[in-house]
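Shown here: the complex without one of its protein chains, the others still in place.
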Amino acid sequence: MSLPAPSLPQSWWRGLSRPQRFMQISARLLPPLGIISAVGLAAGLYLAWAAPPDYQQGLTVKIMFIHVPCAWLSMLCYTMMACSAAGILLWKHPLAAIALKTAAPIGAAFTLLALATGSIWGRPSWGTWWEWGDSRLFSMFILLLLYCGIIALSRAFDNSRTAAYAAAVLTLIGFIDIPIIKFSVEWWNSLHQPASILRKGGIAIAPAILIPLLVMAAAFTMLFFVLQLLAMRNEILRVSLRALQQKLAWEAEPAAVDEPDTIADNGQDRETGL
Amino acid sequence: MTHWQFVILAYAITALVLTGLFARLFIAGRRLRQELRQMEQKRAANRRNHG
Amino acid sequence: MKNLFIRDIKAGIKAGGAIGTSLLFFISVIILSPFALGTDKTLLAQAGPGLLWFFALLAVLLGLDRLFQTDKEDGSLDIILAAGDFSSLTVMVLVKSAAHWVSTVLPLIAAAPVLSLLLNPAWRQAAALTASLVLGTPAITFIGALGAALTAALPRGGVLLAVLVLPLIIPVIIFGTAASVALAAGTALQPLYFLLALTLFFGLVGPAAAALALKFTAE
Partner (left out) sequence: MAEIPQYVRIEIEGLQAQRGGKILFSQLSFSLQSGQIAVINGANGTGKSTLLRLIAGLYPPLSGTIDLSMATAQKTAPALENKNISLPRQGFSHYLSDKNAMKPQLSVRDNLRFWCRFFTDKRLGAGEEKKVLLRALDKVKMAAYADLPFAALSTGQKRRIGLSRLLTGARPLWLLDEPGSGLDQAGAALFSQICREHLAAGGLVIAATHTPLGLPADISLNLADYRPQTPEGQFYDPLQAG
């Protein structure tokens, strides 16, 4: 079956701000993206399986093929969230608000995976599950806390507009603070720990290891976009559903629309209770 | 725990979390679409008898 | 803006609540710590700066979530927001944070030397710790002010404030403790400069972001 090449309208960018337009485009993008990420994952897994064990660490080096992509994606996701935060604050873009709200849990998931695989990978050489000496793992943990903060904040408000703005401001402040945190943790690490044994960057990246790594990284990135698009579509459906319920409520009892003017109350006319 | 078991453990956790996330999103999507369709029908029904 | 500073301090002192609780919290938690850590002198001495810094952080955050709530409840926040553009709002947040720092954090710093002597009877440690607290706690107040602005619109924003702000404050804790240790031991003062840099950096970024947050989440 030949997929018709999706002919994107010229007003692609302006049109995108309408959610319906986004739903159509994402509906067209999802199948190919899904296929590419599935194929990529399969190829990556096979290559990882076939890669030679590292002379120093033996088989555990194969964990690198998932740890590094996860770590890379937790950064990529946060950068994308920072861009959508800018989109919210500068252009009040409704899709950016949705993108920020849905990307946070996915980013948190990848960061959690990076932490888990990182600690499993370090387990044999460190002897413990959590090695304070490794500053990268600790910074990753702080990034996870930041993600949880953004998730909590974006769901704490009942008004979606304020929720988006508050989360956007926090994301941008976090974005500025990440390098500072990284630097201070590295500095603190050098104070307490001589160079950590597990110099991840230090492993000579032989081509036999580099190729699977790149394939896995690409596959993971594709998977991230699939998950993000799915999550955004769900969020749009959820908002439309809530809107539809409200419409139904009003249409069901038209009489309630203009409630009688109650002079009885002591004039405390406040727009609360919404 | 031999090295091999660590590798299996790591890949198992990753697979579990990612497929769990994908499944949750996919199922939520279908459920929402279905609920939306029901809502549309109820609204159309309302409009017909309120008509 | 100076009169906002005076008003806040007067209101703070008259209310007596915020200052009292933070100070009492700080003192009681430190006095309790030997029960948790045991009375081994060397351990307490070694853990002293870290403990004091950590509890100072918690005490400051404790009083911060009321920073904008009181103004929001009595209606003056609406008027200040309506009357100000971005730059005057930033100055407003800066002044309010300074007022909070003076009315809530300064008493903590005044109590710090005595408490540090409890844990570790060396004068040098106590002086070093107080100096690092003086330099570092403004950064905590500024970041906390941002957290308070973000959660001002929420009825019970207090807990969320701590969750949001803690990851951002970690560099301050790291350099704060390191600075107090370095000062006491007389080694290189590098962490002290980092601490100062953090305070100045967040002195600008915190209020600006807080002003943005307040303006955008105004209902």
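A few remarks follow.
The letters A, B and C name the chains in turn, as written, and every chain counts its residues from 1.
Note that in this section contacts are C-beta pairs under 8 Å (C-beta built on N, C-alpha and C of every residue); 3 or more make two chains touch, one makes a residue touch a chain.
Everything numeric in this text was worked out from a predicted model, so none of it was measured.
Here is the thing to keep in mind: the chain we left out touches A, C in the whole complex.
Checked against the full complex, the one of A:A27, A:A208 or A:A243 touching the unshown chain is A:A243.
Listed here are the subunit A residues that touch the chain not shown: 17-19, 91-94, 159-161, 236, 239-240, 242-243, 246-247, 250-251, 254, 257-263, 265-271, 274.
Residues 3-4, 6-7, 10-11, 14-15, 70, 73-76, 78-85, 88, 218-219 of subunit C touch the missing chain (whole complex, contact as defined above).
As a convention for this text, only the chains that are shown with their structure count from here on.
If you average the Cα atoms of subunit B and of subunit C, the two centres end up 43 Å apart. Annotation: 17 Å between the Cα-based centres of subunit A and subunit B. Looking at subunit C, no residue sits in touch with two or more other chains. Every residue of subunit B that touches subunit A in the complex is listed here, in rising order: 1, 3-4, 6-7, 9-11, 13-14, 17-18, 21-22, 25-26, 28-29, 32-33, 35-36, 39-40, 42-43, 46-47, 50. Those residues of subunit A lying in contact with subunit B across their complex are 57-60, 62-63, 66-67, 70, 106, 109, 112-113, 116-117, 120-121, 123-124, 223, 226-227, 230-231, 233-234, 237-238, 240-241, 244-245, 247-248, 251-252.
Across the complex, subunit A is touched by residues 146, 150-151, 153-154, 157, 160, 163-164, 166-168, 170-171, 174-175, 178, 194, 198, 201, 205, 209, 212-213, 216-217, 219 of subunit C.
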